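A single protein chain has been removed from this complex, and every other one stays in its place.
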Amino acid sequence: MVYLTRRERFSAAHRMYIPEWSDEQNLEVFGKCSNPSWHGHDYVLFVTVKGPLPEKTGLVININSLKEIIREKIIDKVDHKNLNLEVDFMKGINATTENLAVAIWNELEKPLREAGCELHCIRIDETENNTIEYYGKKD
Amino acid sequence: MVYLTRRERFSAAHRMYIPEWSDEQNLEVFGKCSNPSWHGHDYVLFVTVKGPLPEKTGLVININSLKEIIREKIIDKVDHKNLNLEVDFMKGINATTENLAVAIWNELEKPLREAGCELHCIRIDETENNTIEYYGKKD
Amino acid sequence: MVYLTRRERFSAAHRMYIPEWSDEQNLEVFGKCSNPSWHGHDYVLFVTVKGPLPEKTGLVININSLKEIIREKIIDKVDHKNLNLEVDFMKGINATTENLAVAIWNELEKPLREAGCELHCIRIDETENNTIEYYGKKD
Amino acid sequence: MVYLTRRERFSAAHRMYIPEWSDEQNLEVFGKCSNPSWHGHDYVLFVTVKGPLPEKTGLVININSLKEIIREKIIDKVDHKNLNLEVDFMKGINATTENLAVAIWNELEKPLREAGCELHCIRIDETENNTIEYYGKKD
Amino acid sequence: MVYLTRRERFSAAHRMYIPEWSDEQNLEVFGKCSNPSWHGHDYVLFVTVKGPLPEKTGLVININSLKEIIREKIIDKVDHKNLNLEVDFMKGINATTENLAVAIWNELEKPLREAGCELHCIRIDETENNTIEYYGKKD
Partner (left out) sequence: MVYLTRRERFSAAHRMYIPEWSDEQNLEVFGKCSNPSWHGHDYVLFVTVKGPLPEKTGLVININSLKEIIREKIIDKVDHKNLNLEVDFMKGINATTENLAVAIWNELEKPLREAGCELHCIRIDETENNTIEYYGKKD
């Protein structure tokens, strides 16, 4: 079993808030991250897949296939976008990086399986100091 | 003459656009950066000051004074904010990183001079691939 | 189960040595790291916690609580300090990064549990080339 | 159990290809990475070992012994070399980073065991965006 | 005058040597960098342009134009290539990073001028420890 991690980046706006709560409640729980006028990040996404190593090629997965899947399913939908307003797979979900990691897992798991490898981890760096990792429900 | 650079970070939302232009015109010139629903960045700000070295202390400037000035004049105003809507010194200015660098220079030049050193350069990394530097009008 | 990692930094002096040993013995085992006049590092600390994701907030832990705990229990005690002489939780322990990681785990495990999440990993980068990780006794 | 990771770097040329295949077939599967005139990388190698912490020294392994083993067994053989033509432990193997990670594992596992610790992970960053990890057959 | 720097990367093979010299002479002057079987790097290229800031747009240059010029004139020619054998603008030139920086300057100066801005600096990081900068003949 060998693990391959692809790093991609996207820049997006977001805010954390719960619609049923007042601005005061949101501010109390989410602090400045709940700013109604939005803020944003240069998110760094790490997608780790795993698989056995075919003796012939010695590749876990063709890196171009992996890049293509990540671009089509994720980057094109989130880059230079508003995570709360414009991303189909984040609709109705509070735009925390935790929730974003789980949502990206759910978008990528099946296409990657169909491409012949297994999704192992979704990691997102929100800033250089804050990182989220998700290994799926099996964890 | 010795140069001291302080690095600070802030996360903000923005868009590039010219209000008198149509969405189509803005899209043509600014591309996805003109998205009306905003996007954002983890901006990295480098403030470089210069000055002679006092023989006694060997400090260009007290680093805590420098940090304090940058925090009060800039970071508190831009961090977790919308650069187009919420920042007083960016009002009426297209929120490109070039304009942001010039505006930050204008905010910091006087307070730094009053603190005893000379502003030399404002550098902003918008992403790991795009950097703007401004050295003032004298350049 | 989602994992959240917070990165913090501290600058400290230390040396590696065993008091009962002669300077020669210490030099033989610990090399230049046993210099009796000390040396130091810009340590980078990564604290990883894990927990289920509350459906409402989508946060493993409030990041400000996590930062506060790390600051109070660790950073305030080690930053700009001498790890051998001034840190209560390192008293009588050889100041290797391995021992430091275990000691920091012991300081943080209970407060983090009380804050509602589980400590998963303490990672310390001593330099850009040397990293220590500790996952607790259960590992 | 404590984990120690040593980071080393080497610059090497390589190409990916299967000798029995035509240039066209290789190009189709490996893309520009199959260029017969070679290309190269600044590979970053992370060797992670694990072991219990001796109460006296508080060291998983003497870092100089670890560095020495990695240098003698790996770096001296791959740095400023052609991975396909000049590296004994890569002979007859397609020079993918996956295969390289497995081969380095096989070279290091025994010497590290003899030095008193257990190899846990070989990680190689081929570029800042592509990373391979291998944890041995037991995984 | 505002400065904009675009960062791009390319992976290439090369060797340093002077054809008229013997392998021994080349080895003496260029060391392991003269390996006849090649080695390679993940080069990082920084292209800095400068220009006045148009009041309307606040852009030194449209970043997509800049990216396009760098890609067409440089990256497509050097990425996953052998710098000695396959790059037209390096023909007959010893493939040192110094010479590469000057050659890239010569390729980019005119197209950038035609695109409305002035080339200020070509910087290349060969490894994380070795960097070359060239500011043109005027320097």
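Should a chain be cited, it is by its letter among A, B, C, D and E, assigned in written order, with residues numbered from 1 in that chain.
One rule holds for everything that comes next: contacts are C-beta pairs under 8 Å (C-beta built on N, C-alpha and C of every residue); 3 or more make two chains touch, one makes a residue touch a chain.
What you are looking at is a predicted structure, and each value in this text was computed from that prediction instead of being measured.
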Neighbouring displayed chains - absent chain, whole complex: B, C, E
Of C:13, C:29 or C:115, the one touching the omitted chain in the full complex: C:13
Footprint left on subunit E by the chain that the document does not show: 16, 18, 29, 31, 93-94, 96, 98-99, 101-102, 128-135, 139
Sites on subunit B contacted by the missing partner chain, in the whole complex: 1-8, 48, 53, 56-60, 62-64
Residues from subunit C at the interface with the omitted partner, ascending: 9, 11-14, 32-33, 35, 37-42, 79-82, 85-86, 127-128
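Here is the rule we use: only the chains that are shown with their structure count from here on.
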Chain nearest the global centroid, as defined over all protein CA atoms shown: A
Between D-E and A-D, the pair with more C-beta contacts: D-E
Averaged-CA centre spacing for the pair subunit E and subunit A, given as whole angstrom: 34
For subunit D, residues that touch 2 or more chains besides their own: 128
Touching pairs among all chains present in the structure: A-B, A-C, A-D, B-E, C-D, D-E
